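All protein chains but one are shown in place.
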């Protein structure tokens, strides 16, 4: 079991960074000091995971990446949207991708 | 949820060592909330009057006459005298902060309400130190504003179709684009429009090829054309998040996930397209 100190909660814009999280066998087993929502988010982070799919059918990651590239490369007016619960490292790439495909990029602060 | 205890009302600071006792908390809202129960004063207002209230507050702060408003009248459902008391309280404090939420921008007046609040806070600095902090919902929505701004000059609603950034909220913002059916494909990253956007906007997303990068099954993954699971930030991957007051923190990786990160997926898609378009990879 390992215990992580001063963990940053990524749920809301408060980013409380004093959480303590215990992990055993790669499973989060205990979350201390978080609020109810933050704790639930972390405790359930590893369940109900999505699977790779193309049009509802199971696919490999490689197939999905090619399909995604095909769709976005062909689109005339693609939208890149969201970005609000991911890292700035990913956001920076997302803007680069939008520029490459000549799209529009937006996040939930526009409405 | 820990805003009051960790950062605002209850926090013990260098100059407010007594915490909650050393502070005055006034809540303005259209209905009682968990926060209003903890306030020294709760001003329950009628919905849709934010602009009027902020304008009258500005006039009182500046000491302007209000000839149209008799002293016994109400503004936003609250007696004028209460608003005068609030201004006296604000002017008497050493250091005040207005924390405003999304409700202000979603009621009638929208961004104009915000403009009034920002001006009000600026003008309060003639008397004492005053600040405004927007309450941000999603963990790194501020980060996305920051990144878009440093890369393109604009915080959201950026159109890159001409090869340079153009900014026009109301035209290039997600809701307008979807309702007017102006986009023909979508890449959704780390949000759940199926749950958050109005039905008419979601309908258009369902009609166009939509790709979703998301750790968990949600309302959008159920119908999206391409679902690519990713490791959640701050659990399965580390990276940078921006707090609502612009402090950037590195979030940690706590556990292994069988998925790549958003970053890796977006980069991989980008390089697949770039190779076709023959760009110098290093320049992207």
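Letters A and B mark the chains as written, and numbering starts fresh at 1 in each.
Assume contacts are C-beta pairs under 8 Å (C-beta built on N, C-alpha and C of every residue); 3 or more make two chains touch, one makes a residue touch a chain.
One rule holds for everything that comes next: contacts and distances are computed from a predicted model.
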| item | value |
| --- | --- |
| Hidden subunit of the complex - UniProt protein name among "Formylmethanofuran dehydrogenase, subunit A", "3-oxoadipate CoA-transferase, alpha subunit", "Glutathione transport system permease protein GsiC" or "Anti-sigma regulatory factor (Ser/Thr protein kinase)" | "Formylmethanofuran dehydrogenase, subunit A" |
| Candidate in contact with the missing chain, chosen from B:113, B:146, B:225 or B:261 | B:146 |
| From B:160, B:175 or B:205, residue that would touch the chain that is not displayed | B:160 |
| Absent-chain interface as seen on subunit A, which is shown | 5-6, 8, 17-18, 88, 92, 96, 99 |
| On subunit B, residues whose C-beta touches the chain left out of the figure | 6-7, 12-15, 94-95, 122, 125-126, 128-129, 131, 145-146, 149-155, 160, 162-167, 238, 240, 242, 245-250, 278-280, 282-284 |
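The definition used in the following text is that only the chains that are shown with their structure count from here on.
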| item | value |
| --- | --- |
| Gap in Å, rounded to a whole number, between the CA centres of subunit B and subunit A | 18 |
| Residue ranges of subunit B touching subunit A (in the complex, touch as defined) | 1-3, 6-7, 135-148, 151-152, 155-163, 169, 172-175, 177-178, 182-191, 193, 196, 209, 211, 213-218, 221, 225-229, 232-244, 247-252, 254-263, 265-270, 272-274, 276-277, 279, 284 |
| Touching residues on subunit A, where the partner in the complex is subunit B | 4, 7-18, 21, 23, 26-28, 34-38, 42, 45-46, 48-55, 61, 64-69, 71-111 |
